[in-house]
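In what follows, a structure is listed as structure tokens, so that the remarks can point back to it.
Excluded from the complex is one protein chain; the other protein chains are retained at their positions.
We just call them A and B in the order they show up, numbering each chain from 1.
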Amino acid sequence: MPKSLLIISRQSPWSGSSAREALDIVLAGGAFDLPIGLLFLDDGVFQLAAKQDARTLQQKDLSANLQALPMFGVEALFVCGDSAAERGLDPNTLSLEEIQVLAAPEITALIDRYHQVITL
Amino acid sequence: MNSLMVGARAIELDKDGFLVELSDWSLEVASALAAAEDIDLSPEHWEILQLLRSFYDEFQLSPATRPLIKYTALKLGPEKGNSLHLNRLFKGTPAKLAAKLAGLPKPTNCL
């Protein structure tokens, strides 16, 4: 059994390459069938805002990429409920439907459960 | 810079034979790219190329092998969404070769 890996993504999609790098690790891990999880924390929850539009910025659309996660076999998707609430995001309108909203103690338990953690 | 002659046009390719400008893609370009790989595109090939283009449309990225298989199975059923069928059509490297013929960027997660 390969070691499980949790990626914690905590930067906005527009603040440099961090959010994309976190997603690339997850997609690569998923393509290789690793037990991999993805948690959106702090500004990372902004990646999940609905109806983002990157066309005028001429950047690739990260939210479209996020929709590919289930295709890559990544189904362990989590979001910090407090981070979303603090940033005015309704957990019911996030762009990933199959995401679990976690409270702080549940996040502690989540991190505990994985063999390795990478925070970006 | 590599290029591919399609009719009177020279289409720019990168060093691995992928389109530099994704908007250069057309049915003729796909056939010419396939011919350069010694592949004669059958309806079964076209079906996968179209599927890849819709994958890219939806997710803005080129799939690695496993997601390609999963997506194909989802859209065309398991008798086509399996590695045997896709490997047979695309010389054993479906993610890379089919993306090339479909005019998609090289799959980045295809390590």
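Everything below uses one rule, namely that contacts are C-beta pairs under 8 Å (C-beta built on N, C-alpha and C of every residue); 3 or more make two chains touch, one makes a residue touch a chain.
Assume contacts and distances are computed from a predicted model.
**Student:** Of the candidate names "Fe-S cluster assembly protein SufD", "Alpha-glucoside ABC transporter permease", "Protein TusB" or "(2Fe-2S)-binding protein", which one corresponds to the UniProt protein name of the undepicted chain?
**Tutor:** Hidden chain identified via UniProt as "Protein TusB".
**Student:** For the full complex, can you list every visible chain touched by the one that's not shown?
**Tutor:** The omitted chain makes contact with A across the full complex.
**Student:** Could you please point out the chain A residues that touch the chain left off the display?
**Tutor:** 8, 10, 41-42, 82, 104, 107-109, 111-120
Just so we're on the same page, only the chains that are shown with their structure count from here on.
**Student:** Could you put a whole-Å number on the gap between the CA centroids of chain A and chain B?
**Tutor:** 28
**Student:** Report the residues of chain B in contact with chain A in the complex, numbered from low to high.
**Tutor:** 55, 58-61, 63-67, 70-71, 108-111
**Student:** Write out the stretch or stretches of chain A touching chain B in their complex.
**Tutor:** Per the stated touch rule, the residues are 24, 27-28, 30-33, 60-61, 64-65, 67-68, 71-73.
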